[in-house]
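What you see is the complex with one protein chain gone and the rest in place.
Chain nomenclature is as follows: A and B, assigned in order of appearance, with residue numbering initiated at 1 for each chain independently.
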Amino acid sequence: MAGNGKAENTTCFDPRTLLLLLILVNIVVILQNSFYVELTLLVLLMGLFLYCRLFGSGLKFVLVFGFLLTLQHYIFPAAPQIFADFFSILTAFLRRVFPILMIGKLIVKTTPMRHFVLAMRKWRLPEKLVIPLSVTIRYFPAIREEIKHIRDAMKLRRITGAAKFEAYIVPLIFSAANTADELSAAAVTRGIENPAPKTSVIELCFRFRDYICIVCGLVFALIAFWLR
Amino acid sequence: MVKFHKVYFGYTHEKDTLRNIDLYIEAGECVLLCGKSGCGKTTVTKLVNGLIPHFTGNGHFKGTVTAAGMEVARTELYELSKKIGSVFQNPKSQFFNLDSDAELAFGLENIGANPEYIRKRLKTTTEELQIERLLHRNIFTLSGGEKQALAFGSVYALNPDIFVLDEPTANLDGDAIAVLKRQLREIKRQGKTILIAEHRLYFLTDLIDRAVYMENGEIVRIYTRDEFLALSDEQRIRMGLRTLQANALRAPDAQVRESGHVLMIKDLCCEIKGNRIFDHVSFSAGSGGIVGITGNNGVGKSTLLRCICGLTRERGGSVSLDGKPLTQGQRNKECFCVMQDVNHQLFSDSVWNECVLSTGDDCRAEIEAVLRAFDLFEYKNAHPMALSGGQRQRLAIACGVLSGKKILVFDEPTSGLDYEQMMAVGGMIKKLAEAQHIILIVSHDMEFLNCVCDRTVVLTLNCNGKEVRNA
Partner (left out) sequence: MSTMQATASRELRGKDLITIGIFSAIYLVINLIFHVMGGIHPIMWLMMPGLIAVFASVPYLLMASKVQKPFAVLIMGLITGLIYFATGMFTVVILITYAAASVLAETVRFITKYKSFIGNAASFVFYSLGIIGSFLPLWLFKDSFFAQISQHGVSAEYLSVLSKLVTDGMLMVIILVTMVLAIVGTLIARALFGKHFIKAGIV
């Protein structure tokens, strides 16, 4: 999932840790109501961001959250009623799911596709789910390139408004069908259908930081539950 | 090692694609499959690596094919893949992963090999194929040639006995072909058996042991290496084969006739995300002239084309027509690009409608004339995607002609074409030049450029546009 020039080979946290945290955060977000729980959670998550050296993203989240608070406490009461009415739900909803967005971002930025797929295998998800999942992830950048090419071609010809959907989707689908054929051929001739369990060169093991994370997460979730 | 015994095969029940194939390839041999497009060479490779029958299904098959001691039709693909490795034509659609390390280990992980063994094998592969520069990279940042080298490495890591390659150089430039040649030489040295179906022959002349010439699904003749190299140019052209010698750019024969409109590129610079792609490229092209642009992959040829067509903004310099500098939007209007992958630019549900898209409905006579000239009139109601690759390309060119735009630009028009098709494209382009279009061609196909271009601009890395020969 990280897609820069050099492929990352070590993750900050084991992807399984992050996914478990995600589940725990989901539970906390559903249960809690207290502002203090919310704030503590955000501070802890920011800690994770800093630990993983995601300073830019961390800063963005801090700023957005600050903005949301400002909106809710200062601007909505002062602004015209319509303004508050219109945006208050979005603001409240965003604030509520904020921790989930943060962990999602953490997963996307620190987990290469290879590690994510290995985590799925370690959790014994069936190959019939893991293989298509990894193909989906692999194909996203390809879709982006396709759309760019199609858009270029459209610029050189006259395609009007309504026909645009058709002009995008039709070549995209043809290209996808073609890639499916070619990619499958290249995959089956390298043994993807082999029923033997697949091994991996890279390893995923829980390190000290992963255990700390999970324990903290569990404790936090329990406290949130208790405080409800 | 590979044996075909009285093999008949057809993709459909009505028609036989292959007839009476009897072929015996010894271990350690390197055999070339050649012939015009559609002769059946790709089908033969599929029969060896097991894609037929296991992948393709449906069809009728008679006879037996054995490879590496296994009867192909009766052995599972994943078993076959342990001994038979396959490299395909399209670098973009062979990789399963996003990073190169994962891709190299892909095959070995699939067979459940011990991780220690995989690591050793990867190290050996990297050293023996000299692909250190490909490690630890995001595959989407690799060039076409690098992707193909990676695909080869991924197959090599499995250490198969037989390598089956289906037109692996279709999308590669001279340098990348040299890399492939080096890799093939290495596996030949190790005693591997190689079966390669190809159009571009010049790099194989000192690697092959035999050449199998096919026509219409039958083996016409099997040549030994010496016999094959002894073919005269006349015989070779009659057989529809590309040149057997490496080509360098040559001086033109004809005088360049440039008059009419003049496209002037001056000091053009382009940047993508802060990286300077090319700098200070200058040349001119006039109506009736054909200018080729070449240089290795990654040097910026496609970006240059896109910039000239107004699809990318220039960082500096100008693109002028008849002395007037053109904005991006204006360039969109004046240029038509036949893209490397024409599938991106075909939008309609029939050949006729595709043409109408270019001209509007009231040019029936004109559309008909153009379609007849391009041999597409009988397909006028067919869906563009039902046509063959060459026909689709002709359709894209036809649309360019019908658009009436002055500047026609071609991006790698001869990828994967056999000799006759390549000459046909060349002929078409020459006619377009006679019709006073300004023609720019980006290509790494030297044989083609020598046939067609009046002048060629060679782009070298770090930005220069240097003319190889002058009017």
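To be clear about the criterion, a residue touches a chain if its C-beta (ideal position, glycine included) is under 8 Å from a C-beta of that chain, and two chains touch if they have at least 3 such contacts.
A quick note: this is a predicted structure, and the numbers were derived from the prediction, not measured.
S.K.: Tell me which of B:61, B:223 or B:377 is the one touching the absent chain.
M.R.: Of the candidates B:61, B:223 or B:377, B:61 is in touch with the missing chain.
S.K.: Since one chain isn't shown, list which residues of chain B touch it in the complete complex.
M.R.: Missing-chain contacts on chain B: residues 13, 53, 55, 57-62, 349, 383-386.
S.K.: Suppose we count only contacts with the excluded chain; which residues of chain A make the list?
M.R.: Contact residues on chain A toward the absent chain are 19, 22-23, 26, 29-30, 33, 72-73, 76-77, 81, 84-93, 95-97, 100-105, 107-108, 116, 128-129, 131-140, 143, 165-166, 169-170, 172-174, 176-177, 179-181, 183-184, 187-188, 192-193.
Just so it is clear, only the chains that are shown with their structure count from here on.
S.K.: Please tell me the distance, in whole Å, between the geometric centres of chain A and chain B computed from their C-alpha atoms.
M.R.: The answer is 37 Å.
S.K.: Any idea which chain A residues touch chain B in the complex?
M.R.: 3-7, 9, 112-114, 134-135, 137-138, 141-142, 145-146, 149-150, 152-159, 163, 166-167, 170-171, 174-175, 178-179, 182-201, 203
S.K.: What residues of chain B sit close enough to touch chain A in their complex?
M.R.: 49-51, 54-55, 76-78, 80-82, 84-86, 88, 90, 92-102, 105-115, 118-119, 122, 136-138, 140-141, 151, 154-155, 158, 306, 309-311, 332, 335-337, 339, 341, 343-347, 357-358, 385, 399, 403
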